[in-house]
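Excluded from the complex is one protein chain; the other protein chains are retained at their positions.
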Amino acid sequence: MSFTIDKVALLLGMSLMMIGLWGGFTQRNLLKIILSFGIFDTGLNILIVALGYLPGRTAPIIEGIVVTPENLVNVAIDPVPQALVLTAIVIGFGTTALMLAYALKLNQHKKSLDINEFKDLKW
Amino acid sequence: MKNSIAIVLILVFGVFLFQTFSYYQTKTELNKTASYYNTNTPDEVGAANVVTAIVVTYRGLDTLGEVTVLFLTAMIVGYILRQGGRERQKKNNTSEILITAAQVLIPGSIILGVYVFINGHLTPGGGFQGGAIIGTAISLMILANPLGTIPKAVLHFTESISGFVYILLGLAGLLFAGGFLDNRILPLGTLGDLLSAGAIPLIYSLIGLKVGTEISSIIANINETGNNTSKP
Partner (left out) sequence: METFKLIMLSTLALVMVISAVMAVLSKEMPLAILASGAISLLASIFFLVLASPDVAMTEAAIGAGLTTFLFFVILRKTDQNNHENEK
């Protein structure tokens, strides 16, 4: 099979997703768990952008020299995954900020960041 | 969770992922949606950046949802951290290099952010990138001067007015042009000018200001929260 750039990016995205999930399952420090979810988000975004790549083509922006309004269909890659990932990165940042604010409040109440200390909801 | 159970679960997930990878073939032609967007963007929308045209006009409702999510995040962070009370720094021991460098970098960063979101329809960039750059500049302001406070009233006023005018522009698109958040309420102009692509520069400037002030208010709230844990 011919190895192109998007196959390397696909493998990288899958590896980062697996490493991020593994960190979320096994770590005990709250900040480490939030960091692992951030790595999972980055891997997922690389995976989605790699699905829209076509070899030998360039970015879908009209400049008048290489990409003109007439040959945009023949020299530009798929623009839809880029629009989706743009939204996903910003929402991932919002989720991370919210998780960190919750971790700060939990730390103020229990004075530790170990996830085994929070047993209030266990039956 | 025990280490062995976690590794077994991750390996099962990995088997599913690599199964998808073995069916993947590199494409040589665009599919129908992408070729529609690539052929019709210069005529219908008039923007030189196809990704901007998709984010603002073709899929404008997704952008409205994203702006709502960021607004909810800023509001919830401000509400949760309000109970801790205010914390005032006692002494100012930031280094001299940081204070001097901040005086040069902060105006330059704000001008760069404004440039990025005004030219969103011509070059790579847009509202979200410009807003993040403005948020970084105001974070530098917080770092370099821990004794001072950020004027909260200006941030709240800018954020509210930006969101409100964004919705009004969407409704104006419903009344005067094709649908909600249509950009043909202003004339399309020639491709490549600064004042082209209808209402896209206006919409992206409002989104950029809103995102920048929301990020600044999140960081200001986290920085100023105190340690008071009494229940209300």
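Think of it as A and B in the order they're written, each chain with its own count starting at 1.
Please note the rule applied: contacts are C-beta pairs under 8 Å (C-beta built on N, C-alpha and C of every residue); 3 or more make two chains touch, one makes a residue touch a chain.
This structure is a prediction, so every number in the text was calculated from the model and none was measured.
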Practice task
With the full complex in mind, choose from B:Y37, B:F128 or B:Y204 the residue touching the hidden chain.
Solution key: B:F128
Practice task
Write down which of A:L35, A:V73 or A:I115 is the residue touching the left-out chain.
Solution key: A:L35
Practice task
Tell me where the left-out chain touches chain B, residue by residue.
Solution key: 49, 51-52, 116, 124-126, 128-129, 132-133, 135-136, 139, 215, 219, 222-223, 225, 227
Problem - Residues from chain A at the interface with the omitted partner, ascending - result: 3, 5-6, 8-9, 11-12, 15-16, 19-20, 22-23, 27, 29, 31-32, 35-36, 38-39, 42, 45-46, 49-50, 52-53, 57-59, 61, 77, 82, 85-86, 89-90, 93, 96-97, 100, 103-104, 107-108, 111-113
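Definition applied: only the chains that are shown with their structure count from here on.
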Exercise for the section: Report the inter-chain centroid distance for chain A and chain B in whole angstrom, where each centroid is the mean of the CA atoms. Expected result: 16
Practice task
Give every residue of chain A touching chain B within the complex, in rising order.
Solution key: 2, 4, 6-7, 10-11, 14, 17-18, 21-22, 25-26, 52, 54-55, 59-64, 69, 72-73, 76, 78-80, 82-83, 86-87, 90-91, 94-95, 97-98, 100-102, 104-105, 108-109
Fill in the blank from the handout: In the complex, chain B touches chain A at residues 1, 3, 6-7, 9-10, 13-14, 17-18, 21, 24, 26-31, 33-35, 37-39, 41-42, 48-51, 54-55, 59, 62-63, 66, 69-70, 73, 76-77, 80-81, 84, 123-124, 126, 128, 191-192, 211, 218, 222, 225, 227, 229
